[in-house]
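Structure incoming, see below.
Yeah, one chain of the complex is gone here, protein chain that is, but the others are all in their spots.
A, B and C label the chains in the order they appear, each numbered from 1.
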Amino acid sequence: MGDIAFHYSYIMIIILLVIGLYGMLGKRNLIKKIIGLNIFQTAIFLFFIEGGLKDGGTVPVIDPALGTEAAIYFNPLPHVMILTAIVVSVATTGVAMALLLTIYRNYTSLEEDIILERMGK
Amino acid sequence: MKAIATIIIAAFAAVMIYATSGLSVPGDPESPAAGNVSEFYIENSMEDMHTPNIVTSVLADYRGFDTLGETLVIFTASLACVLILTRRVDRD
Amino acid sequence: MIEHLPALIPISLILFAFIAGILGMMKYRLSRYLAILGAVAAFGLSVTSTIHVLQTGTMSYHFGNWPPPYGIEFVMDTLTCFMVLVITGIGSILLMFPTKPGFMIDEQKSATLYTLVLLFMAGLCGMVMAGDLFNLYVFLEISSLTTFALVSIGGGKASVASFRYLIMASIGGCFYLLGVGFIYFSVGSINMADVFQLLPAVYDSPSVIGGAFLIITGLCLKMALFPFHTWLPDSDTYAPPVVAAFSAAVQIEVPAYVITRLLLNVFSQDFMVTLTPITDIIAWISAAGIIIASILAIAQNNFRRMLAYSSVAQVAYIGLGIGLANPLGIVGGIFHIMAHSLMKGSLFLIAGGLHHHNGIWNIQGFQGLGRRMPWTIGALTIAALGMIGIPPTAGFFSKWYLLLGSIDSGKWVFVAVMLISSLLNAVYFFRIIEKAFTPLNNQAASSDNPRELPGKMLAPILILATGILVAGALNVVIINNLIMPVAEGL
Partner (left out) sequence: MIERYDSIIVDITCRIMVPFIQLFGMYVIFHGHYSPGGGFQGGVLLASSMILHRLSLGYKESYLKLPPARASVLGTGGMFLFILTALTPIFFGGVFLDYGFLPIPGLEPAELRYYGILIAEIWIGIAVFGCLVVIFDRLTERRLD
């Protein structure tokens, strides 16, 4: 349970997360919402990678010269989870773009206020 | 709307700062995540499947079902794009 | 082959999704029949595995033959069996609804659609059976990605609703993922059973508390629990009726089940009830959600929007059952999953059928339907009685157990909340029934006399309506065999 000063990298990640969340909730333009979503997800990836680090470790590819001591290599599991999460993020972005295209075709705008106005609400 | 968003974001930041204060220092080789499961992967990957890249062996074999799900996710996304962008008569 | 059953349920759905897609490209009519066949096959497998689980106890499937903390496992106990039965059973009935009125899409283009529906069901089954926190996330994303596409079929407004849902669901998924990260970095494992063993040592760590909070918040977003419900009314109003039925009947219930699963098998009772007020918070916001969503439902004129707000209220019942955190509350909540999926499934199908057949959207349009469409309105009446909680229906028994749970925990406020909400339910459903049995006063309207729905549309509606009564009659059997053995572990 370390001091907060040692967690400065986590603080940076939290700042990124907050920027992403603000983009999703605060912005009125739909593209900006997607950008916010991507920032948010990328910050999560950084969070996982940060947690998998080990001081004095190297990438998790076994080098026969170094042996298979666990302390030498970074933790591989966060990397695996993040690979999956990246794919999910790409898939979500692709679907979101497709949705934005249909929205634009129907309402010729990507501003939330104008869309709501044209939806007749 | 802006005010609600600000409150939500502030609450989220507070939760995150509170939660990260309990994590071990980044880079700590003794952290809980460094032991347990990950140790097993590092020590057995070479024996079990002759694969030096531990990430590949975990991704494709130890946790292969995640990878199947992951491929399914991107396949689903492509089908979703096909369905979303199919031209159809608008009902309203 | 019997030991492969847990894996085969989602895999059979995925394989049938492929077959339906590929053959559907060649001959479009085939895809619908293959989709129904796939769902029924998965239902058959679920029944077989339920029988097997009842005879021999919990099944566990280790993918790649790696023992649990290292590999991924599927766990199948009686509660899982119950959920899988609900998902595949309701899914196969909902798929029987014809394509054109059900999905508002030309039959020629339906191959992709049915592939996605089967993948959606596979995702939900995977979520239910996953014994690994991260594997659950993957299936969660499969089920939400399919929903975005399915909701957007409804046209322009539906696309906007679907986009909103995408943002909310992505936030939910990301919160869940962050929470899993905190749990993983605190204990070093993501297998549910393993986390359950390792967690007590670090109960007071802020990262475990924060992680649990994030996970629960993410799942509450997905299940549209009251303060996070904003995406549901729009998507349920503009989505095609069968998709709305799927979304209200199974999709928002599965995260509720996952919260139950986390309460029982990951964070123990000590953590969720005693150490942190998580269950109390869930119970109170659910209670608020029941009342507020019911009042909002009364204010609606559009039938489907009213049903959507009613879904928010009904999901809050499940949340209340979880929040009570005693066996009776859990039993009530979980049984309400089944009751609600039967009732809301049939109500949305009726809404879709009436819209397609008679062009009725609003509650005013129901006037005089009782005489002309006796079967449809009969099914509607049964479902509405179930929603209110009148005795022979399944809805009564779930509410009964929830009441018993509230009394058991001594929280009389919740008893009052449930009685008031039953009254509110009665207000908005009797309004429709009354309208339907009021004869039309002008003869001009009777010239375009709407007759009974065609048999193809009526069949799934009647099956679901019968299901409400059958589930009510069999409630003791279901609860004693499937739900109680797990809920007693609390």
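To be clear about the criterion, contacts are C-beta pairs under 8 Å (C-beta built on N, C-alpha and C of every residue); 3 or more make two chains touch, one makes a residue touch a chain.
Here the structure is a predicted model, which is why all the values come from computation and not from measurement.
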Spell out the interface residues on subunit A facing the chain that's missing from view.
59, 61, 83, 86-87, 90, 94, 97-98, 101, 105
Touching the unshown chain, subunit B contributes residues 47-53, 55-57, 59-61, 64-65, 67-68, 70-72, 74-75, 77-78, 81-82, 85, 87
Provide the residue numbers of subunit C that touch the chain removed from this figure.
3-4, 7, 11, 14-15, 18, 21-22, 61-65
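Everything that follows uses one rule, which is that only the chains that are shown with their structure count from here on.
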Greatest separation from subunit C - chain, by CA centre
A
Nearest whole angstrom, what separates the Cα centre of subunit A from the Cα centre of subunit B?
10
Starting from the mean Cα coordinates of subunit B and subunit C, work out the distance between those two points in Å.
25
Residues of subunit C engaged with two or more neighbouring chains
134, 138, 141, 145, 148-149, 152, 155-157, 159, 178, 184-185, 190, 205
Residues within subunit A bordering two or more other chains:
1, 17, 21, 51, 77-78, 81, 84, 88, 91-92, 95, 99, 102, 106
Touching residues on subunit C, where the partner in the complex is subunit B
14, 21, 63-64, 66, 69-72, 104-106, 109, 112-113, 115-116, 119, 122, 126, 134-135, 138-139, 141-142, 145-146, 148-150, 152-157, 159, 178, 182, 184-191, 194, 198, 202, 205-211, 213-214
Interface residues, subunit B side, partner subunit C - complex:
15-16, 18-24, 31-38, 40-41, 61-66, 69-70, 72-73, 76-77, 79-84, 86, 88, 90-92
Seen from subunit B, its contact residues with subunit A in the complex are 2, 5-6, 8-9, 12-13, 16-17, 20-29, 31, 33-35, 37-39, 41-43, 45-46, 52-55, 58-59, 63, 66-67, 69-71, 73-74, 76-78, 80-81, 84-85, 90
